[in-house]
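What follows is a structure written as structure tokens; I'll ask about it next.
Complex shown without one protein chain; remaining protein chains in place.
Entry: chain A
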Amino acid sequence: MQSRIPVPCGRSEPKHAMGYHALDSLLAFPANIPPARAHIVITDTLSADGNFLLHHFLSNHLKAGPGTGNVVLVGIAHIFNHYSIVGRKLGVNLQQSKQSHRLAFIDALTHLNRAPSAPPSPPSLPSTPSAPTTVLTRSATLRPLHDAVSAALVGDRSLLILDDISVLLWSGYGVAEAVGLIRALRVLVQKRNGTLITLLHADEQLASDPVQDAFVRSVLGMAELVLSVQGLGSGFSRDVHGQVNLQRLRIYDCGSADAHSHVMCFSLTPPHSVLQLSIIHGAQSTIHVPSSTAPALPTPQTLHYKILDNTVQFFARGVSEGVL
């Protein structure tokens, strides 16, 4: 699935460019690290990509002080090279972080679906985090992924990023298994006072499918904080020159999973469009009584934003320079 990544056009980046400063001031996390024992769910749609948020949290955590644990990045939708290239443009060297064990990358994509031509390699748990690992190989359960993550998490206040969990559902795993995995990973991270960040797709078109709908609602019910990006209801603010292809994808048998056919849509968001970000408190945040131990969450609000070359610009609804 293609996505639009903010890339600078041939200019030298400042040495310590990390994350998006505007987003840092908006979220107002202490030390720019997400709160401990929190589950942050990022939802995006075809018209608005949520990857920029992932890269923001990733680069913030990598540059954080020694008081934080490592970052475990589980790539279910992209391979390591993708993150490496994007990170380089944003001023973060992921290869170096991986070698210094600050970052652990788990490749859950490469052998996710059975490819008849290539012989599947046997599943191997990572011995060293520097090599790309394959954990989901024609596996009926998601346990190997859970075990790999459990082995990779090191230290207190670590960060686990899942990108993205909708692919698990599209690959044929059942709703109960996929939701069970997210719940198990959440427990794993909470034990280590870490933070879990998951990305999933919450399009309106997918809401009509009961399986997708149940999955999205179940995961959203587990969140402390939800960051929801979507396009404007009125459409794109520039001339639309994207192309949308609808493709029916037949899912191969993945062991016990049923063969569902899903619609996967490809889209290109026009550059520099005004999009909408909503900061929402999740259901799990309501259980906490106001106290010092409750996670400090940003104020719920809805804003418009525009992704420029390597910055993101936020403004209140309806006051972007194209409108005023």
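Observations
Here, a residue touches a chain if its C-beta (ideal position, glycine included) is under 8 Å from a C-beta of that chain, and two chains touch if they have at least 3 such contacts; residues count from 1.
Throughout what follows, contacts and distances are computed from a predicted model.
One chain of the assembly is not displayed; among "60S ribosome subunit biogenesis protein NIP7", "Ribonuclease P/MRP protein subunit POP5", "Collectrin, amino acid transport regulator" or "Elongator complex protein 5", its UniProt protein name is "Elongator complex protein 5". Of the listed positions A:22, A:36, A:154 or A:214, the one in contact with the omitted chain in the full complex is A:214.
By the touch rule set out above, chain A reaches the unshown chain at residues 43, 141, 143, 146-147, 150, 175-176, 179-180, 183-184, 187-188, 190, 202, 204, 207, 210-211, 213-214, 216-218, 220-222, 226, 228, 230, 232-233, 258, 278-291, 293, 300-302.
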